[in-house]
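Removed: one protein chain of the complex. Kept in place: all other protein chains.
For reference, chains read A and B in written order, and residue numbers begin at 1 within each chain.
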Amino acid sequence: MAYVAVKGGTEAIEASIQRLQFERIQHQELLDVKTIMATMRGMVDQVMSESSLYSEFLAALAIKQAEGNMEEAVFLLRAHRSTLPRHYYTRVVETETMVVERRISASFKDIPGGQILGASYDYTHRLMDFDLIDESEASMQTWLEQYLVEEVAVSEGTDLTALPKVVDYLRKEKLLAEVSEDQTEPIDVTKRSLQFPTTRGERLQVLTRGQTGAVTSLGYAAIRGYGAVHPTVGELRVGKLPLTIGHPTDPSDDFTNDYYIGEIKVTEVESFVPITVQKDNHREELEFEIGYGICYGQNETKAIAMSILDQSLEFGRQGHPTQDEEFVLLHIDSVESSGFISHLKLPHYVTFQSKLDSMRRIKKESGQ
Amino acid sequence: MQHTTHFALFDEGSKKEIRRAILKAVAIPGYQVPFASREMPIARGWGTGGLQITLSIIGKQDVLKVIDQGADESVNAVNIKKLVNKTTGVETTIETSEATIIQSRHRIPEVSLTEKQIMVLQVPIPEPLRWVEPSEFKTKKLHAEKEYSGAWLQLFEQIMKYGKTATNADHPVLVHDRYVMAPSPIPRFDNQKMHQSEALILLGAGREKKIYAVPPYTDVASLAFEDYPFEVESFDEKHCHHCQATNVFMDELVDQETGETYYQCNDTSYCLARLNEQETLLEVAVEHAR
Partner (left out) sequence: MQDKPILQVKNLVKQYGSGCSVCADANDEVLEKNICPHCRTVYACRSISFDVYPGEILGIVGESGSGKSTLMKCLYFDETVTSGEGYMTPYEAGMANVFEQSSQQQRLIRNTILGMVYQNPVLGLKMDFSSVGNIAEKLIAAGDRNVQRMETRSKVLLEHVHIPLTRMKDEPKKFSGGMQQRVQIAKALSNNPPILLLDEVTTGLDLSVQASVLDLIKTIQRELGISMIVVSHDLAVIRMLADRTIVMLNGKIIEQGLTDQILEDPQHAYTQQLVYSLI
């Protein structure tokens, strides 16, 4: 009779997974993926943004599977993302072409095209709405019908597809620091790991994939004292952007053969940040630089914080951690930070035994 | 919606890309090669570096062994094994000598490895100089310039303070007299197994996006001063309470009733093999006696 290996691990895992399934459905209530897509806009947008995969359906499915745990949902979608073949890059999108749903500027009261408040929590009173407990299908329908009639009447006549950018106004006044156009193909951070110092393109990619909370916190630190950025939100837009790809067999830049592949909803922020520039006559002048933030879906805090961090890293190196690209970029990824923190749950018997050995030796040495 | 997965999860393009990084790592022993680490179905920090290596080198003929902290049955080891088996169908084993690929977290098996085997180690922090210098940009430069005084100075300071070096697992090694390398948090006891190893050793750090390697028959020296030689964890006068083995890395356990400390092999499959061997010998002896 030979000895047999203990099979504890396999069984324990199986039982744990069963238990997890039980937790999800024990109350015998089911949530449709469709319902999540339709009603959990904030979560869906955040999951898409942090996992850098635009699919409301998959995000909703991930949320369902993860029982609403955001880091888990992002993780699921990221893992799925790495199994997908990536055949094309889209054409560069000009955000002037955005179909705007919301657009505000904190720098100018009267912007060409006007301020469009759109859907926003900003001016809601944060009071619990107990009516929602008994919200009925009928009341919802009535409300909707009435709203749509009124809304269509109001919004007719405004072209929301070609609103000028606020930044153009500053550019005309020559208040923007001049930058030459850069047509270098950006480095895809999911195909080449970060090498320091990074390019701005790499930084923007990592920031837009960053965990919402982490990006917000670091952006907050950078304007509160642990940084030197003093931004004004030049323009914040939420809206839809059309995406196209070039004809697969036609390498030319002939856009007439392009394929339209769909649209994505994004939040875009251009923050104006004053910087000192050296002029030829050795005088220093103040000009504006743009801090750029963009993310999938409507997530305004993240996009603004991203624009702050973009500037902070662009002109950094004055000793604040928010200006240190390694500090910011290497620690804001949801999957990486949550993964490494949670790995501490793994057994560390061997490493701990090694530590014990080391400590005992030292104690022995000092004669204790 | 597509639900089938490719052999070993990755598409062939991704595997090739990772294998190119591995080849580079083998060509420059101890040098950390950056690679486009993917998000995996298991968490970052739970062995995704090792897993990506395993998945990109595994073929249908391979036999896989996965261990975590010495144990084949540790939940994380089981989980990784399950994932690879599910996506490749390759045979798995707990027998070290039967395996062609051994993925491990923090241990090198007690049985010596052979030229026919590849050891894949999971790495949390691949940069041996990280505790000396937090910036990746600067550590890269230090490696390029072969400037390792920082790593040595840490050991020196420990000797000044404690009269001994106080490193735990992950004691830094010098590979092929060129690169200082983190051997991953294997105990110091296992460092010596890397020196002139017959098996190829591949190390993967998924979260930190680095792959590095110790090719077969490469010199690996644990950093140590001439007059303070490198010391491994000591299990002198200790033996495994199952198989009576000595001179192996052991887990320390406490008897709940007597409160006494006892030891057992950390490498569970090694222990098991020994027990079976003893059993067989006993049976043979009994047989003979008849």
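We adopt the following convention: contacts are C-beta pairs under 8 Å (C-beta built on N, C-alpha and C of every residue); 3 or more make two chains touch, one makes a residue touch a chain.
Computed from a predicted structure; not experimentally measured.
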item: Residue, one of B:16, B:60 or B:141, that touches the chain absent here; value: B:141
item: Hidden partner interface residues of chain B, rising order; value: 141, 144-147, 149, 152-153, 156-157, 159-161, 225-228
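We adopt the following convention: only the chains that are shown with their structure count from here on.
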item: Chain A-touching residues of chain B, taken from the complex the two chains share; value: 5-6, 9-11, 13-14, 34-41, 43-46, 48, 68-79, 82, 94, 105-107, 124, 134-137, 140, 162-164, 166-170, 185-189, 207, 209-210, 231, 233-234, 249-252, 266, 268-269, 272, 275-276, 279-280
item: Partner chain B, residues of chain A touching it in the complex; value: 1-10, 12-13, 75, 78-79, 81-83, 85, 190-197, 324, 326, 330, 335-336, 338-343, 346-351, 353-359, 361-362, 365-366
